[in-house]
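Excluded from the complex is one protein chain; the other protein chains are retained at their positions.
Lettered A, B and C in written order, each chain numbered from 1.
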Amino acid sequence: MTDLRADHLPPSGAPVRLWGRALKSRSLVLGAALTLIFVLAALVSFLWTPFDVTGIDIANKIKGPSARNPLGTDHFGRDILSMIMVGARVSIAVAFVAVGIGMAFGVPLGLWAAARKGSLLDEVIMRGNDLVFAFPSLVIAILITAIFGPSAVNAIVAIGIFNIPVFARLTRSGALTLWQKDYVLAARVAGKGAARISVEHILPNVTNLLIVQGTIQFSLGILAEAGLSYVGLGAQPPTPSWGRMLAESQTMISFAPHMALFPGLAILLTVLGLNLMGDGLRDLFDPKLRGRS
Amino acid sequence: MLRYTLTRLLSLAVSLAVASVVIFMAVEILPGDPATLMLGVNAQEDTLAALREQLGLNGSLWSRYLSWVGGMLTGDFGTSYTYRTPVAEMVGERLWISLPLAIYALTLSTLIAFPAGIWAASKRGSAADVGVMGVTQLGVAIPNFWFAMLMVVVFAINLRWFSAGGFPGWDKGFWLSMKSLTLPAIALALPQASILARVMRSSLLDTLSEDFVRTARAKGLSKRQALWRHALRNALIPVLTIIGLQFSFLLAGGIIIENVFYLPGLGRMIFQAVSARDLIVVESVVMLLVFAVIAVNFLVEISYALVDPRLRHGR
Amino acid sequence: QQADITIGQQLEPPHLDPTSAAAGAIDQVVYSNIFEGLTRFGPDGSVGPGLARSWDVSEDGLTYTFHLAEGVKFHDGTTMDAEDVVFSLNRARAEDSANAQKALFAGITDVVATDAATVTVTLSNPDGAFPFKMAWGDAVIVAPESIDGIKTTPIGTGAFMFDNWVEGDRIELKKNPEYWGEPAMLDAVTFKFISDPTAAFASMMAEDVDVFAAFPAPENLPQFDADPRFKVLVGSTEGETILAINNKQAPFDNVKVREAVAHAINRQEIIDGAQFGYGTPIGTHFAPHNPDYVDLTGQSGYDPEKAKMLLEEAGVTLPLKVKMTLPPPSYARRGGEIIAAQLRQVGIEAQIENVEWAQWLEGTFRGKDYALTIVSHTEPMDINIYARPDYYFQYDNADFQALIAKIDVESDPAARSEMFKQAQQVIADDYVNAYLFQLPLITVAKAGVEGLWENAPTQAADMTAVHWAE
């Protein structure tokens, strides 16, 4: 007879309390706010930007922040604020789709492996994951873009591939503990098959894990996209991208630091926001881990 | 232990075999002809054909794969198309920069992360904890190449404490070489240290809340003693995993940083080899890196067994 | 007195044999430092005596007799004589030769060592430019004894000898004490390879290198100019930077459309935006510093209205979407963005595709799968490429081809000059490509370095006369 009352997972079906707690979490609120700013900037950029980001205005090149251009202009006289807004679009889209790819392939694989734990299939899936992990990601990204040409789409693929094992592992380990649960046994007693159980019982209960990891992968995706763009393998001009803005500003950093400062800060703050949000969400979903990581 | 090791070794071999096929195929479909690149725009068709023959680019897929793999097994990694020197030699030279850099960065990150993580965990919830965690949040979020750029501006261009990049060579003196690796190592170590500190802290908090720590406290150990004697070693497993991952990442992942500091390391060699279509170099070096990662993971797993007696006796 | 120097350059040579690869980085290191040819380029682009102290041309222009310098030794101690010249030229023109500029030797029918110090070359056609051709890095004299190791340990006759190569980082040369001519003024030269423009700037600023040849970031020049520690040398190169047009691809097969492109482009804006003001506008494929140069920039002046009109006349439906491939150098990447913006003003949507050199060579240059591309043609006197209909811009004009054929066999300087001018006019009239600017050679050096080449008639960093000021 054991005491099972202590510290049980909080019920996920209490939306009101969840919101209440969410608003109290400092890192969650701060993180969500930062993320929101950039998401909003990206959304607004579809409708309006202070200046046309493809419009080149050499006469106005490399101007520091001013009333006209709050964040200054770049070496082609483009407005940096506008570019950061449109760049947010690219960064967020690339990271988002890459996470989507990771989840779309990783989650089913993880569920499948967990449902057949110990089988050859499980072994193959997990070893396959290890193998993907073993490849140096940036090198593979370089190869992919060398084969298919640099573009935002290929950056997505390159980043997405490395998200697959992350989600597959997470899902599998989460699912494995869930498969031990009595309610899964109950579902089996009710004659439900592995596929059905995976969808009905396992998947909904790993979503918290997935959301938390998703935010973290999202932030890593933004960093990765910036890195790829920085070496010229990301979105192609004239589409602005934060990483490329940094690369282009690099030679000018000593006399036009604003060109490097603002895109760098944009990356930093977005990633920071997402990480804080991820931490906050983890605490929210799993109070046992509060303040752990 | 032996069984454990053998099983791991077997799956290691299978992984490597699969990896070799994947790499070979990927490199095969790389567009761009090395011969054209070497001879430039005015080259004539017959000259190109002669060069291709020389480079051994004309054999069948299968025979080229076999000779590549066969060569590697006997320690022959082929000859670079562009440099015309054995790949093994080139790798050897580059490794003398990449490896020390990786070790340097890893040492730095460990030296920063361990105390920070342990301190934060032991002062959980205090201002120190919040402060350390805040800094690591920043460290994780900062793009390391941007950080590197800022460091170059400050320390190399303005203060002139360090050179802006490049590598003098070990023969020019150990300290001089270490000095030139310092900024790159810091740039690489910062995000890694942040991640490691966070993992260290959370893993330590996990073990600190384990029953056996309470048992230790009931024996009369102070908090510090319980942490050092009981929690720390148990907390090490996830930390080891991360260190393993980081090491393999650092070995190849410094590409961008190597570019910023123009260090002739392995990462930059691949980068250049890809753009020069030096296929054999790309293949062999990527394979080598994959091998390194798998081998490091293997060592990490073996070291788990050293830390944790439960693994020593076979699972 | 400092007697060594460190030179930064962007590209590292793949190997050190200038006679079997196109890489300019090889010449940059070895040309006239390690290897010498029969003739050589001077700093102003003129062709002067090299290992051949003088030469005679027969009446019919078909036979060249070169008189070699005496007492020349290779760095390994073997003597350089007529046999080595025969070997070198025959090797370059052989069936299985891997020489990247094999065309230079195409006119040779025979090479004979008349005696130890005399070589007679027989040509199939008279060729006034033969001494010029022999000045190229691809035509340097090598020895059969050391040919096997040439790629890693080059053995030449120059004022410097190869010392050490740390791959990926640097190549070191040292003074050749037994040099046959005027000895080098430095004891050692280190070429350091710094591909990244930022790193180039930083290394200069941190004084890690003394000279940076072909400095890649013109945006930083004002800072060097303002800094008394440094000086900036702006010279000219043979690099005509052009927006190449695929003349066979519709609608660019219509000269009106090409003319429209030419008028849509604002050269000054490109020079300001991509080159930070460094570069001379050109209106045809010819180097402005050449005495035969004709300034035709007015013919393709910036006039977007005219461009629009021409497009309308040509019946092009706008917006016109075309592919523009851009190789890695910053003049192409930056210039491409500006040109794309300018073309957009007249209704042409140029879709940028950034490619590496390998892809550019395969897809654009050989595959001709492009509409527009930007590249700098750095070979000297290369207007003759317009006579090759299979060349990547696929310009096929029989009259022009005939004209070039005539130039090739003409040895009267005045007549040649006249014909060159004519050729420039033809391609400008046909708007084969849009001509942008002549690529400048920007050298940044410590204030005390003297004797550097200001211009680059060929890719070279001739260090023989370089020294530190007293």
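The criterion applied here is as follows: a contact is a pair of C-beta atoms (placed from the backbone, for glycine too) under 8 Å apart; a residue touches a chain by one contact, two chains touch by 3 or more.
Assume contacts and distances are computed from a predicted model.
Of the names listed as "Peptide/nickel transport system ATP-binding protein", "Hydrogenase maturation carbamoyl dehydratase HypE", "NADH-quinone oxidoreductase subunit K" or "High-affinity branched-chain amino acid ABC transporter (LivM)", the one that matches the UniProt record for the absent chain is "Peptide/nickel transport system ATP-binding protein".
Across the complete structure, the visible chains that the omitted chain touches are A, B. What chain B contributes to its contact with the hidden chain is residues 3, 6-7, 10, 125, 210-212, 214-223, 225, 229-230, 233-234, 307-310, 313-315.
Remark: the residues of chain A touching the chain excluded from display are 1-5, 8-14, 181-183, 185-192, 200-201, 204-205.
By our rule, only the chains that are shown with their structure count from here on.
Any chain that touches chain A and also touches chain B is listed here: C. Mean C-alpha positions place chain A and chain B at a centre distance of 23 Å.
Residue positions 146, 250, 253-254 of chain A are each in touch with at least two other chains. Those residues of chain C in touch with two or more other chains are numbered 198, 205, 356, 359.
Chain A makes touch with chain C in their complex at residues 54-56, 58, 61, 75-77, 146, 149-150, 232, 236-238, 250-255. Those residues of chain C that touch chain A in the complex are listed here as 197-198, 201, 205, 217, 219-220, 222-223, 269, 272-273, 333-334, 336-338, 340-342, 344, 352-356, 359. Touching chain B in their complex are the following residues of chain A: 127, 130-131, 133-140, 142-143, 146-147, 219, 223, 226-227, 230-231, 243, 246, 250, 253-254, 257, 260, 264, 267-269, 271-272, 275-276, 289, 291-293.
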